[in-house]
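Accompanying notes for the structure given below.
In this view, the complex is presented without one of its protein chains, the others remaining in place.
Letters A and B mark the chains as written, and numbering starts fresh at 1 in each.
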Amino acid sequence: MSNSYYFTIIGTKDNPLYELEFSSFKNIPTTLPSNYIPGKSQFSQSTKELLPFIANSSLDIIEDLQFSTNLLNLGKIDQFYGLNINGYITQGSIKFIICYDSTKDESNSIKQFFQEINELYSKVLLNPFYNVNDAIISPDFDLKVKQLARKYL
Amino acid sequence: MSDDSIIIPSTTTNSLSKLTINDYSKTGFGYNPSIGTQSNSINNIETSNLLISKKQIILSTSTIPIYEKLHLISKKSPIEEITLSSLLYLFSEIIQWQFKNSKNINDLEARLNGLGYKLGIKLIEMIKLKDGYKLLKRDTKILEILQFIHGPFWKFIFGKQADELEMSQNNNDEYMIIDNLPILNKYISIPKDYGDLNCCAFVAGIIEGSLDVSGFNCNVTAHTSTTDQHPLRTVYLIKFHSNVLYRENIRN
């Protein structure tokens, strides 16, 4: 079974701008079982409901790190039962958070994913019709995030 | 419950984009904050195959794939240069337009500042990324970020660095960035009855926005400070809020 991930972008007022649930695209069997959908999130229903809260509860940690370290990528910042939580904060105080249910530490691939998301997010900002803290609803953005998820995770 | 009564944190801003709980994406792509993660979950084999096949597709109304064509860091933008005149014509029309809407000179400056602010909070993210991508560092100290604004940031938007960066002698919460020849003021002559209007209020707004969004809350104002060699010399006075200084003190 593949690992599942919950990725979210949080604005400067602790408001969610974007969310995505998915599972790892690695190790996909060559012959797919009948009802198997690569990339589909395999979090249980009860976990799904908790994910936004788990992500939000790590905001305090990120806020504390914002001015005590000058790194963009904060690495693994917390864990919650079987879930690892990785964070990233941009110069413009936008936070990226990933919660994932892996026994391994995937901080390296997550770091690469975060970096690309940071660049992608900067492009979103350049659109004059997008304001900081608006939800990011562009289908092309969603597609690009999923393509990055497939590439790195 | 009607759709309008649901308050979603991200859509309560004055956003031009808007989706309701009834708007389902036809393509299977696109996040809808009214629905949450269900709106863009990967739950059918078509979506899944599309991602695995690495096919390039465009989903928005535009014919140009904006996230593909623009490589901020790795590649050069296809349009690198443009004549300064074009920007100055546009800027003087902006001043005319805002002048008609404003009650007095202070109001006009506030409006120009507001327009600049919106650009500043966007520009800092891109320019920081372009400048410090390899380092993967943020600026977390007052002096660091001011040096960044004075140097790479200025160079990126105006094609040259600012001339001076000074700390106020009297107040430890005040800093000054000085530009001897602010390019936006190059062809603007202020009529006498406009008092001490400085159209670089727009630039002050850019600085304020970029500092604010980085966690350095401040007010920035533009002042003309003529010298014999530099008749247009402009001083940007940056006054940080007390919480920024307090934070700086405990972190050091």
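Criterion: contacts are C-beta pairs under 8 Å (C-beta built on N, C-alpha and C of every residue); 3 or more make two chains touch, one makes a residue touch a chain.
FYI, contacts and distances are computed from a predicted model.
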item: Among "Trafficking protein particle complex subunit BET3", "CRE-EXOS-4.2 protein", "60S ribosome subunit biogenesis protein NIP7 homolog" or "GPI transamidase component PIG-T", UniProt-listed name of the chain not shown; value: "Trafficking protein particle complex subunit BET3"
item: Per the touch definition above, residue among B:Gln96, B:Thr227 or B:Ser242 touching the missing chain; value: B:Gln96
item: Contact residue for the chain not shown (choose from B:Ile45, B:Ile157 or B:Met176); value: B:Ile157
item: Footprint left on chain A by the chain that the document does not show; value: 123, 126-130, 137-140
item: Contact set of chain B toward the excluded chain (per top definition); value: 14-20, 22-23, 30, 60-64, 66, 69-70, 77-87, 89-91, 93-94, 96-97, 100-101, 115, 118-119, 122-123, 156-159, 183
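To be clear about the criterion, only the chains that are shown with their structure count from here on.
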item: Distance from chain B to chain A - Cα centre to Cα centre, in angstrom; value: 25
item: Chain A-touching residues of chain B, taken from the complex the two chains share; value: 8-11, 13-17, 19, 25, 27, 29-33, 36-37, 40-45, 47-48, 51-52, 54, 57-60, 65-67, 70, 72-73, 118, 121-122, 124-126, 128-129, 133, 136-140, 144, 213-215, 247, 251
item: Interface residues, chain A side, partner chain B - complex; value: 6, 11-13, 15-22, 25, 28, 37-41, 48, 51, 66-73, 89-94, 115, 118-123, 125-127, 129-144, 146-147, 150
